[in-house]
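Here the complex is missing one protein chain, while the rest keep their positions.
Naming follows writing order (A, B and C), and every chain is counted from residue 1.
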Amino acid sequence: MTDIAFYALSALAIWSGWRVFRVDSMIRATFALMVSFICVGGIALLMSADYIGIATVFMMAVEMMVMGLFMVMFMMNPAGLNPMQMVHQHRFSIGAGIAAFIGLTVAVLATNLPNNPLPAGRDTLHDLGVELLGGSMLIFETAGVTLLATMVGAVVLSSRPGRFGDSDAGAVPPGLQPGGQPAGRKVEKSGGHGGHGGDSSHDMNMKGAPKSDDAPHKRHGKMPEEES
Amino acid sequence: MAKLASQAPVPVFVAQGDDAPAETARLCLNSTLTIVETPRAAAILLVAGTIPASLIPNLHRLHDQLPHPRATVFWQAEPTDLLSEAVTVRNDDNLVSVLTDTRSSLLSGSHGTEADLLPDAPPNEWRGVGSHGQGGKGMMGGTPYGRPMAMTAADFRDGLELDAYTADFGPFLPMFPPGLVLTLTLQGDVIQKVSVVHLPFAGEGNAGAALLRLLGLPALAKRLLRGPSDDADFKRLIRLSGVRAAIPPGLGCAPNGSDVRERFERLTTDPGNPSKVHVDGVGLGDLLIGLEWHEAMLVLNSFDDESLRAICANTSSPELEEKNGDSMDHEGHAGHMS
Amino acid sequence: MTTLITIFLVLGLSVLFTAGLRTASGTDLADHITNPQQRPVLGGSDPKMHAWQRFHVRYYTMTLVFVAFEMEMMFMYPWAVVFVEEGPKALAEMGMFLTILSVGILYGWREGIFRWE
């Protein structure tokens, strides 16, 4: 019975994982991936790793939701109204996928995995708690600092308003070739603020760096070097 | 099934026209009816008052969005040419019984459901067009499934150039003042551009009840419509509901300094006597642009009819200027009404 | 194992129930939905384009901070189980952990990420 459940869940996990690359809609791809993770969580449940299994479902539902927001925001044709190929470099990716699969499978089969089955009903959660407050306390607190760094990084990278004015003030997208014109949309009449996609670059320079007497194109040429 | 269903309140979607009977807003107080928010939930489309010729295509589009079985009832209005078969009610007294009867006969099948008024054709032909037969071209091009996709535009809030969604909203949206048609450009749920396509109708305002409904208090809105008989009780409920905290301060500030919060207080404490807001050249663009959808709806519903019409008239709109004569006509009409 | 079976059973029953509702509502015209009926609701106006778009989410920075902050829950669950056993040590440790993370929220607040950008 457990075996049947294991194979069924694995099959569903692999199938939905495959669907991620076959569907056109970003939302379908996102939530196909979520189904895949939920199946993996179910497999963990089968292995008496209740906590890890359910926590996987919990975290992945949230994370896929957030990923979905960003996928729809930044992808062309997010709902897949026009059919498209989700994979770039099609042949290479198939090859890479197969190679990775074989590599991981060999690694799993070749590794001498420890074999100490847990007695059913053992409270693994309690053990985990003791570990967190005992030997792994430092790891746990370090995780806190890492998460803090993540939060600060996320805010710095993605938030436009801030204490020191707009984060994109004076920013210009890099050129397509070194020293070339900045990439992005060219608009004759600027709506005022530019940003991610690039508005009218001239206008942006004026706004962002009002003191600059440099000709705009000269500054553009320097931008990529300054960034790197 | 039909027997059970006929015991339920009649789901009615109200399309309010010009000169709608004053009783229209109070229809929701009748417990044999439910006034629904979307045509998808309605069995009967009630057209109250005259629909101006320019909005008749909108009425027909709305009509076709109702699920079968459906029927239309005209109340103190002439049926349009395409709906000449529809039930017409002139006398106020028997409206509810007509609605109930129509619904029962719809359910029993004795009143056949109304067919579509518009031709059964997609907005753009897409079947078999394009490499996948979905009408699209490449990634973003063409008209997949009949419509084009939204395209990117600049945004004034955070500068991300994502898709701008432009559409006409109204005139039969429950959260819009009746008759108002706006062309809105949205990025996400923030309004980027506004222009007025059709002015709201003049008439008895129910802005107080509309605001309460928008704030998620439909039961209190009904109570307000019922009349200020149980005043103290109602006022206490309003205070306890935290409306003051719910409306952001300074939202929708008019030139005389009144914001939505202040106008709301006046509308709910003294609904019969809305004080005029001094609009002074303010257009809808000044009020709505940059607001999130919910805030924008609060602002839109916080004015009395006359001020709102003046504000809409101040809003630059290419469509209105073309029909200048028409709109002037309306203005004169409004003056006459009040 | 029972948990999984229950969950799948409940899922199956819900799907069946929803399918049952659809079957129960079979009117004569149920299957043929015409083009004018399919037009999205805009109160009588005709949409110019598909609603599906690169939707401009106004709170995206908040979601990133949320995902990072929510990871902390994964540590809190096992902590809660041993809290009484470990006593003040556990309280101090989680207090420290939450303080570290709160700094992130305060920083985000200061940068204005809880507004509609």
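Definition applied: a residue touches a chain if its C-beta (ideal position, glycine included) is under 8 Å from a C-beta of that chain, and two chains touch if they have at least 3 such contacts.
FYI, contacts and distances are computed from a predicted model.
*Asks:* Would you mind picking the UniProt name of the chain not drawn here, from "Extracellular ligand-binding receptor", "Hydrogenase 4 subunit B", "NADH dehydrogenase subunit H" or "Peptide/nickel transport system permease protein"?
*Replies:* Per the UniProt record, that chain is "NADH dehydrogenase subunit H".
*Asks:* Give the labels of the shown chains that the missing chain contacts, considering the complete complex.
*Replies:* A, B, C
*Asks:* Hey, which of B:Gly49, B:Pro171 or B:Gly188 is the one touching the hidden chain?
*Replies:* Of all options in B:Gly49, B:Pro171 or B:Gly188, contact with the hidden chain holds for B:Gly188.
*Asks:* In the whole complex, what residues of chain A lie against the chain that is missing from view?
*Replies:* Here the touching residues of chain A are 25, 27-28, 31, 34, 50-51, 54-55, 57-58, 61-62, 64-66, 68-69, 79, 81, 123, 125.
*Asks:* On chain B, where is the contact patch with the chain that was removed from view?
*Replies:* 1-2, 4-5, 7-9, 11, 29, 31, 37-38, 40-41, 43, 65, 67-69, 107, 122, 144-147, 165, 167, 173-175, 186, 188-189, 213-223, 226, 230, 237, 240-243, 245-248, 251, 292-295, 297-298
*Asks:* What residue numbers in chain C mark contact with the hidden partner chain?
*Replies:* Its contact residues with the unshown chain are 2-3, 6-7, 9-11, 13-15, 17-19, 21-22, 24-25, 27, 29-30, 33, 35, 37-43, 47, 50-52, 55, 57-59, 62-63, 66, 69-70, 73, 76-77, 80-85, 87-88, 91, 94-95, 98, 102, 105, 108-109, 114-116.
Just so it is clear, only the chains that are shown with their structure count from here on.
*Asks:* Per-chain Cα mean versus the mean over all protein Cα atoms: which chain has them closest together?
*Replies:* C
*Asks:* Give the chain pair, either A-C or A-B, that is connected by more C-beta contacts.
*Replies:* A-C
*Asks:* Rounded to a whole Å, what is the gap between the Cα centroids of chain B and chain C?
*Replies:* Centres of chain B and chain C (C-alpha means) sit 30 Å apart.
*Asks:* Using mean CA coordinates as chain centres, what's the chain A-chain B distance in Å?
*Replies:* Whole-Å distance between the two chain centres: 41.
*Asks:* Between chain A and chain C, what's the gap in Å when you average each chain's C-alpha atoms?
*Replies:* Each chain reduced to its C-alpha mean, chain A and chain C end up 17 Å apart.
*Asks:* Name the residues of chain C that each touch 2 or more other chains.
*Replies:* Residues 50, 52-57, 117 of chain C each touch two or more of the other chains.
*Asks:* Touching two or more other chains, which residues of chain A qualify?
*Replies:* 73, 76, 81, 160-161
*Asks:* What residues of chain A sit close enough to touch chain C in their complex?
*Replies:* By the definition above, chain A touches chain C via 1-2, 5, 42, 45-46, 51, 55, 58-59, 62-63, 66, 69-70, 72-76, 78-79, 81, 123, 125-126, 128-130, 132-133, 137, 140-141, 143-145, 147-148, 150-152, 154-155, 158-163.
*Asks:* Help me check something: in the complex, which residues belonging to chain B touch chain C?
*Replies:* Touch list, chain B to chain C: 1, 15, 38-40, 55, 58-59, 61-62, 64-65, 67-69, 113, 116-123, 144-150, 152, 155, 157-158, 160, 162-163, 165-174, 176, 181, 187-190, 292.
*Asks:* Please name which positions on chain C make contact with chain B in the complex.
*Replies:* 24, 27, 29, 34-37, 39, 41-58, 116-117
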